[in-house]
Every structure is written in structure tokens, then in C-alpha cells.
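Pasting in a structure now, in C-alpha cells, and then I'll have a few things to ask.
A single protein chain has been omitted; all remaining protein chains appear in their positions.
Think of it as A and B in the order they're written, each chain with its own count starting at 1.
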Amino acid sequence: MDLLIDLIQLSIYGIVLGSILTLGAIGVSMIFGILRFAHFAHGDLMTIGAYVGLSFLVFTGAPVWWALPAGMVGAALTALLVDQAVYKHIRRTQPVILLISSFGMALVLRSVVQLVWGPNVYSYTGGIQRPWWFGDIAIVPNHVWILLAAVLIVAALHLFLTRTRMGKAMRAMSDNMDLALVTGIPAERVILITWILGGMLAAGAGVLLGMDSRLTPTMGWNILLPVFAAAILGGIGRPYGAIAGGMIIGLAMEISTLYLEPSYKPAVAFVIMVAVLIVRPQGIFKGTL
Amino acid sequence: MELSGIAAYLVSFFTFVGIYAILALGLNMQWGFTGQFNIGVAGFFAVGAYTSAILTVPESPWHVGGFGHPFLVGIAGAMVASALLGLLIGWITARLRTDYLAIATIGIAETLRLIIANESWLTNGVRGMSGIDRPFAGVFQTLGLTSAMGTLIVVTTFLVAVYFLVERARQSPWGRVLRAIRENEPAAEAAGKDIGRFRLQAFVAGSAIMGLGGALYAHYFGFLSPEAFMPLYGTFLVWVMLIAGGSGNNKGALLGAVVIWSIWSGSEFFMSAALPDAWSGQSGPLRVILIGVLLQVILISRPQGLLPERAPKTVPFGKVANRKERA
Partner (left out) sequence: MSLLLVADIYGGYGGADILKGASVRVERDEIVVIVGPNGAGKSTVMKAVFGLLRIRKGQVRYKDEDITNARPEQMVKRGVAYVPQEKNVFPSLTVQENLEMGAFLLSGDLRPRLEKVYAVFPKLRDRRRQQAGLMSGGERQMVAMGRALMIDPELLMLDEPTAGLSPLLIDETFGRIREIQALGIGVLMVEQNAKQALAIADRGYVLATGANRHEDTGPNLLANREVAEMFLGG
């Protein structure tokens, strides 16, 4: 009985973590679909989003939820800046050069966070939230809001991808770059929109992660591996697969704490990822990698 | 600084350059020759360091050990352990796109760091492992040399040996097949080469060299903790060195190690001198930004590095046409 309660409790945490991973993984997947490289600076883009959101709260005294849109603006601008200043110039070489570049960019972004905000640990709200009790199951209000926000963001993205011309063009480019070119879809414009959306999704993940725990300069880097695992599990280049991938990885990471030290959570994600690579490298939903 | 201080600094400087040059040569085998993307260098570095340390340190109440094997056994063990890790990763990712290899290698590096930090019985966790002896300290002492100087000699010897082996491999038919695979995989496959096998061989050989670098680091520094194997020191600097020097060119790997380590360690002096006191805590991130921006500038303006790769005399299939296209 106790095990069951633990399991339910951990599943709740898992869904919360899963929804955060989902947002990150969708971004990674989308960027891969269109630019054909694994974006290693994505975790640190999340960190930037979380910290910009924090600064906005500090300067304006706005309610906590404003961190989300503010962080999204910050991370989207950062992504655009990085793309225009660096990635754009190496896009025509092999995609793997972009991968190296983004790995370097990850460290640069993290250092910028340390420079601007210092190595301290922050949180959006002081104090500890009192959970709601349902029998023996505790639900922290923030967890409900995190899940709700993630669902809203994914729903908005879904509408964008299926209802707008630009969204459809993004899917088209992800499907077949050469055909998009001869169809007259303007690649550069689609790429810019991809970075804006990728940045916004990263910030969404970052801010929600900050609400779930705390803000540290390495928060994004530490979650990058589970995010990649979720993207690979869902089939990289397939944004919708990322939702399933995120949830599975999130649940597995939390439930593993029944048996393992919690600090091994990223390793659990890694082991699942390796298993997927061996058994079904294209992911649950056939990916494009 | 006194003269002896400067001398001590130079010994330390060149020892680090030597260790990093070995890592860069290992990476050159994987990336430069074969186009395999390993951004988990830190993982192989750590496995080498800890393996050699565990094999050689005296008994300790805090962690496994007490085998008391000699230095060279530690080195051999480090290389074997790293090679096995490379074999495992290479086997999993052999047939997959290079992005998977990148993600898998960073995954193994981070996972190893977690294991090192958590499994105290093995590594003493975050408190770290100490008491790792410098190589042949007694011998060098009788020659009137300090143990640091002795280590520099040992590191240099290994570096020279690795350089000649790797350079020889590069010019051998084996090395040419690797390059052919990198440049034009379908053509190499059509020529009947078992691509997966060649790739795996290069990956394992590179991993073993990285393990050697890790072992030498352990014996020079004498103390290991998970901090040393963060992606920044273990992976990023090695990559910048290889790219700055010239991927595919072993001399480039050496030059890159000297240049980038000079900039990296020089920037520490420069920043502590130039930054106002209130900013002194910021020199770490500033140095990383400096190197990170340098990498981006190189990738944009001189992706072939300071010493671009030159093909050895004999030219395998499809090579000439491909080089033209890349230029």
C-alpha cells in the first residue's frame, strides 16, 4: 500500500518533470527538423529564459506568472542574436560544425548568466508552498500550474503548427528541405521563426523548471541530457513524439528514485536513451535523424 | 616572482600543455581523421585518471584501493579501461548519425561524473582522491630533479611516442581509409571497406589515448575530484585546441594545445591584473566567454585552423575532387 502511494506521488512529480522536458524536447526536435543539428546550447537557453523572467519579476514586482512571457522574450531574442551572429555564418558548412559551435555557445551562455546574475541560487517565490492533501497524496499548487502552463504552451504551438501558414511551412521544411526550396518557401524566414519558437519553448521549460525547484547557472545544462533523451525517444525531428518522450523520461526519472539515489536521475534518462538507440534508433515515432 | 617560481610555473605550464596535447591527439584520431563527434572527452579522461589512481594508490579507509601497482601498470590499466568504454559507445552508435554519437558521448561523460560523485566507496566522491604518486619520483630524485620536473619528462616522453604513433597511423593505408570514409562514405563503401569496423577502431584508439592523458593528469596533479571532469576542462578546451590548431593535422593538435593553453592560463593572469577588485570573482566566466567567442570566430573565419590538414602523398579514391568542394 505504501508502495502504491509512493508510486502515485512519484508519478505526479514525473508528470510535472515530464511536462518540462516536453517543452525542451519539442524545441530541440523542431530545431533539428529544420536545421539538421542537435542544438547543444538549448539547456543554457532555458537558463537564460528562467533568469530573464526572474529579473523581470524583480524589476517590475509583477506576479510570478509574468516570468513566463518575459523569459520567452528574453530567450527568443537570445536565440535570434546567437543565430544571426554565429550560426547563420556556418549554416552552409556541415551541420556537425553547427553542433560544435552550439556546444561552445552553451558554455558562453552559461558564463553570461554567471556574469550577470552571479553564482547564487535564486527562486521565484520565497517560502515553501503548502501542499493540498488528497488522502495520503500531496499535490503542491505549483505543480498544477506548471502542468497547466505546459499544456497551454503545447496547445498554442499545436495551433500555430497546424493553422498558420508559417507553422505549416515549418512542418514542410522539416519534412523535405529540398522540396520546400523549390516550392518557394523562404528558408531564412522559416529559420528565424524556428529560433524564436525554439527560444520561447526553452524559456517555457526554464521558467517552469525554476518554479519547480530553483534557479542556478547550471540548471539548463543539467537537464539537457534528459531533454535529448526525450527528443530521441519521441523520434527526433518529430515535435509531437517529444510529448510522449518527455512524459516517459520524466516518469522514469522520478520513479527510479524508489531504488536509486535521486542524483542519478539524469543517468536514468541516459540509460533509457541508450536502450532506445540500440533497439529502435528512430524513436517511438519514426524520427528523421 | 622569483626565478625558481617562474621555473616551477613553466614546468607546470608545459606539463598541462603536454597532457592536453595528448587528449587533442586522441580527439584528432576520432574527429580529425574519421569525423566522429565525441564531446564526452571528459568521460574518457576521467576513466583514465581514476583507473590509474585506483590501481596505484596505497590503501585508504575512504575508498577502494591498496593494490599498489606501479605507475606503468596504472597507465596500461587506464588505457584499457578507456578503450573498453570507447568500444561500448562506438558499438552502440556505429551505424547511427554523428549527432547520436555526440549525445551519447556527452551522456556517458555526465553519467560517469555522477558515478564519481556518488560512489564514494570507489572514488571517495566529491571529497576526492588524493595520494596519487608522481611517476618514478625516486629515480628523478637521485638525478637531482624535482618530481614535477620528472613528471614533465614522463609526460613529454609519452607525448612524443603518441605523436609518432598517431602520425604514423595517419600516413598508413589505415589512416587513408579513415579519411576516405570521412570524405566520401559511399565511395569508401563501394570500394569494399568495412566502414563500421574502421570507425570503431579509430574511436577505440582515440579513447585509449584520452585514457592515457587522464592517467598522466592524475599522477601529475596527485588529487582527483569530479570537478576536474566538468565538460569545460575535460572536453571543451580540448575541442577548441584541436579546431584552432587544425583538425586532421597532428602538428595542429600540438600547436593548438600550446596556443589555447597559453591563452587560457594567460587570461587568468591578465584578468586578475586588469579587473577591478569588485570584479575579481567574475574572471572565471569571462575567461570561458573569451575562449567560447574565440571558438566561434575560428569556426566562422578559419574553420581549417592554424595548420590546415594536408593529405599525405598518395591520394585515395575521390579525395581530390572532394577537397576542392570543401575549400
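Keep this in mind: a contact is a pair of C-beta atoms (placed from the backbone, for glycine too) under 8 Å apart; a residue touches a chain by one contact, two chains touch by 3 or more.
The structure presented is a predicted model; accordingly, all values stated were derived computationally and were not measured.
Student: Could you tell which one of A:92, A:130 or A:165 touches the chain left off the display?
Tutor: Of the listed residues, the one touching the omitted chain is A:165.
Student: With the missing chain put back, one of A:84, A:120 or A:176 would touch it. Which one?
Tutor: Only one listed residue reaches the unshown chain, and that is A:176.
Student: When the complex is taken as a whole, what residues of chain A touch the one chain not shown?
Tutor: 165, 168-169, 171-172, 174-176, 178-186
Methods note: only the chains that are shown with their structure count from here on.
Student: What is the distance, in whole Å, between the centres of chain A and chain B, each centre taken as the mean of its C-alpha atoms?
Tutor: 30
Student: In their complex, what parts of chain A are in touch with chain B?
Tutor: The contact residues of chain A facing chain B are 32, 37-38, 40, 85-86, 89-90, 93, 95-97, 99-101, 103-105, 107-108, 110-112, 114-115, 118, 221, 224-225, 228-229, 232, 236, 261, 263-264, 266-267, 270, 273-274, 277-278, 281, 289.
Student: For chain B, which residues count as touching chain A in their complex?
Tutor: Within the complex, chain B touches chain A at residues 35, 37, 39, 92-93, 95-100, 102-104, 106-108, 110-111, 114-115, 117-118, 231-232, 236, 239-240, 243, 281-282, 284-286, 288-289, 292-293, 295-296, 299-300, 303.
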